[in-house]
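Every protein chain but one is kept in place in this view of the complex.
Entry: subunit A
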């Protein structure tokens, strides 16, 4: 699969996940919303930013930002609230 096709696939996945976020959020499935946010961040980092080809330090720094922030933000909202 060519680079352009991969990017279009990433975009389609992001669109589907964004719609899924709204639907699951309306159903109160906050844990699914959390997972979808992490997956969307992952697709942007590895797909759009092309960090899947980058040194692991940079890749994990960006993925870590998404993962830690989403878990901290959503987790505090739901677990402490």
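As a working rule, contacts are C-beta pairs under 8 Å (C-beta built on N, C-alpha and C of every residue); 3 or more make two chains touch, one makes a residue touch a chain; residues count from 1.
One rule holds for everything that comes next: contacts and distances are computed from a predicted model.
One chain of the complex is hidden; its UniProt record names it "Cytochrome C oxidase", one of "Sulfur dehydrogenase subunit SoxC", "ABC transporter substrate-binding protein", "Cytochrome C oxidase" or "Transport permease protein".
Touching the omitted chain from subunit A are residues 3-4, 7-8, 10-11, 14-15, 18-19, 21-22, 25-26, 28, 30, 33-34, 36-37, 40-41, 44-45, 47-51, 53-56, 58, 61-62, 65-66, 69-70, 72-74, 76-78, 80-81.
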